[in-house]
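Mind looking over this structure? Questions follow.
Only a part of the assembly is drawn; its chains keep their places, and the rest are absent.
Going in written order, the chains are labelled A, B and C, and every chain counts its residues from 1.
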Amino acid sequence: MAEADRYEDVVRTRSDEKFAEFEDTGKGLWGRFHELLHTTPAIVPLIVLLAACVVFGLVLGSKFFSPFALTLILQQVQIVGVLAAAQALIILTAGIDLSVGAVAVLCSVIMGQVTFRYGVPAVLAVPIGLAFGTAIGAINGWLVSKVKLPPFIVTLGMWQIVLAVNYLYSANETIRAQDIEAQAPFLQFLGTKFNVGGAVFTLGVVLMLLLVLVLAYVLRSTAWGRHVYAVGDDPEAAQLAGVDRHKTIMSVYMLVGFICGLAGWVMIGRFGSVSPSATTGVIGNIQAITAVVIGGISLFGGRGSILGAFFGALIVGVFELGLRMAGADPQWTYLLIGVLIIAAVTVDQWIRKVTA
Amino acid sequence: QDGGSACLITKTDTNPFFVKMREGAAAKAEELGMTLNSYAGKVDGDNESQVAAIETCIANGADGILITASSTSAIVPSVQQARDAGILVIALDTPLDPIDAADMTFATDNFLAGELIGQWAAAKLGDAAADARVAFLDLDVSQPTVGVLRDQGFMQGFGIDLADPNKWGDEDDSRIVGHDVTQGNEEGGRKAMENLLATDPMINVVYTINEPAAAGAYEALKAIGRENDVLIVSVDGGCPGVQNIADGVIGATSQQYPLLMASKGIEAIAAFAKDGSKPEATEGKNFFDTGVKLVTDQPVEGVESISVEEGTNLCWG
Amino acid sequence: MTSPVLEARGLVKRYGKVTALDHCDFDLMPGEILAVIGDNGAGKSTLIKALSGAIQPNAGEIFLEGKPVSFDSPNDARGEGIETVYQTLAMSPALSIADNMFMGRELRMPGFMGQYFRKLDRKRMEEFSRQKLSELGLMTIQNINQPVETLSGGQRQGVAVARAAAFGSRVVILDEPTAALGVKESRRVLDLIQEVRARGIPIILISHNMPHVFEVADRVHIHRLGKRLCVIDPKEHTMSDAVAYMTGAAVPEGVAEPA
């Protein structure tokens, strides 16, 4: 033992150091693919999605690969796609929102009733609906952030409240598509169709795509996005590190409420009518969560990308349409979708494992 | 197969009613050499899945669609889209709103179904109907149309003022103990009955949305020993339901004929695929009425009914 | 005698049955390096958490440059220029080194993209982070975009220390900043502490490493059983004295400031 040895002095003189460099194995295509996977995790659900398309294409032939069928998928997932984007935001903060579907339905009802019951012009009714959505989001956010209630409970309660309000307020009355078309076509604006080389798109689909891209950018490339991840990852640590947890959570829930409002507007565009008993109110939450989880976002928060959630929604959409087109009977369709959900995520896990 | 292709879209497929409907359609399609694809909503009132199903049928190039609409008006634009694509659309069981949104309707009148059991219950009670204590076991808080039609039909038949006929729960007749929802199964029926009994143990008439709910209500009554002094009425006329009349569980039920609707529908599509002909409505009505009959072993004056034996011969489940 | 930058009187913090701070006093003088030493569980971390807004004491007062303050969150303290490295490091495991370094004070792109699209300037943030880490001698970090959870224990601590030293403007608090660091990296942190002091910023240093404490500290606050036992001048006391006081083997007499 040499206690008086001034061993620390050895490191006093800084030698010219380099960052450690190790032998770089596994380059080439495979290596590049690895790297892509690590920088862009949404690639995994994308692969699953493409694989699903290929399989259904082989089974169903040209019927499935027709522009009609392919754009049909987009139209069929537009509502779930928008809700999944909203849900993804909440889940990234380690929350969960059971009220998304119900809020969307209520917002569509508000847009409709405000126009038809109170005679407000539709161009005003839409922002009013969106404002309502945002306000509900704010209440959820406040209960989660300030009162510190578990998001599951807050949004479970809100789900029931919103659904009940929705039925009570609308008196269960559907506003018919014909009436909307005649008197307030702006409510159906997002249903506007246009053609791109035989494929039919609606503005609702465009809105969904834009929304996903914008959110992907914001989450990746702005400070707010980083804070969302940090808060979801480890709220304590984020707070200690200087993130305003409350502000971040409030903004997420409010934005989500707003997006749900958009989803309500998309619903009017898609169905033409305004119906308080739309199923989205009841199962929209599970559908959105499913898309998010298939898309590789962790329910424990802080990990995953919104593009993944979008691909997740598409995966389910492709399965559903494909099985329906193949003529599977409904219960068999549910059964197979159950199997496929598990299979999709198994493949996802497997890809991640072999490329770890 | 060259007899053309058809789609059957039901409200759900967890209800024996629709299972039978599908069996009827499948048998007929088989017989006529047609392809049949079946679709269903996920829960009662599920319009979205039905829209997606219609879109799929269009993409698949079907000749005709049979649909029991979950939301009679919200489905109309999609139906229009299908008809524009040259597809014959027939509404089964539930007329669309407006009724001519479909090429033809093969239906039961759900309001009438309710009215029959209402009349029966009133007649059965006689003078006691004036101070009856009535419980309503409905389908769901979202008040899907079948549920509202049957509930309001019952009130009409029983002599209760409907207030708004498009919803239940807004009536102020003091004979109403309350409404509760059952999801149309035994589990919901039992709980709803218990809840209403806890409010008023003297209930003596129970309207139920369908026979499983009625069976659940019966269990609740049995648990407190009142199964013999309460009248339970219901709708559907499935075989277990008819058997329950024989066993004294249900007093009377309105029977419908889903197999008939389905097979008629398939025949119509086959004809349409062959030569473009469309089906005709029943004389004097704007739809093809497949009929409703009251089944009971305690017939009453002034309300036409059939016996349990006849009901058993016609039942579908 | 000048007045303290940061001062606390009678702080109490209870956790259920456990009393972590028991009427504790504290003073940090301008421009000094104040070491806080004490047994495990003496309440040192609790003390600096109270000072930096991470917890709210049950009783007692805190003064910043003489004015009473009450921090509801670490952000409040940070707003006043108090930067802290917590013993638990406070990092977001799934985020990258650069993300963590700049958490809450991200750099935006210059010009249009930054102003209107609020785009982060990743390149600048990465360069800055890499530079700060090299200054600490953390040369084994191969990828500045590695998530923090994949770093070794010492690398992680290095990132936290680099962050505090780079951004602290009024007070820098370090809770055992070298615990997981290697010989070289620890040395660099000590240098860094002295550089920060040279910028005129006072530092609170919690450490169990007596030679380091006695090398850099201007004063040593000895914490025992939830309160300040005494403050000693490292030039007038030996390490043995300090250890004896803090473990209770000896009782300080005529110390600079009795608690």
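As a working rule, a residue touches a chain if its C-beta (ideal position, glycine included) is under 8 Å from a C-beta of that chain, and two chains touch if they have at least 3 such contacts.
Because the structure is a prediction, the values reported are computed rather than measured.
J.: Each distinct chain appears once here, so what's the real count of each in the file?
T.: Composition of the full complex, by label: A x2, B x1, C x2.
Please note the rule applied: only the chains that are shown with their structure count from here on.
J.: Determine the set of chains touching chain A that also touch chain B.
T.: Both-contact set = empty.
J.: Using CA atom means as chain centres, which chain is nearest the centre of all the protein shown?
T.: The most central chain, going by mean C-alpha position, is A.
J.: What whole-number Å value describes the gap between the mean CA coordinates of chain A and chain B?
T.: A distance of 37 Å separates the two centres.
J.: Just how far, in Å, is the C-alpha centre of chain C from the one of chain A?
T.: 40
J.: At which residue positions does chain B touch at least two other chains?
T.: none
J.: Could you please specify the touching residues of chain B with respect to chain A in the complex?
T.: 13, 22, 35, 37-43, 45-49, 51-53, 55-56, 58-61, 71, 73-74, 76-78, 97, 141-144, 148, 164, 166-167
J.: What part of chain A is in contact with chain C in the complex they form?
T.: Residues in contact with chain C: 7-8, 10-12, 14, 17-22, 217, 221-224, 226-227, 229-230, 233-234, 236-245, 302-303.
J.: Would you tell me which residues of chain A are touching chain B in their complex?
T.: Interface residues on chain A, with respect to chain B: 63, 66, 68-69, 72, 75-76, 79, 163-164, 167, 171-174, 176-178, 270-273, 275-283, 320-321, 324-325, 327, 329-331.
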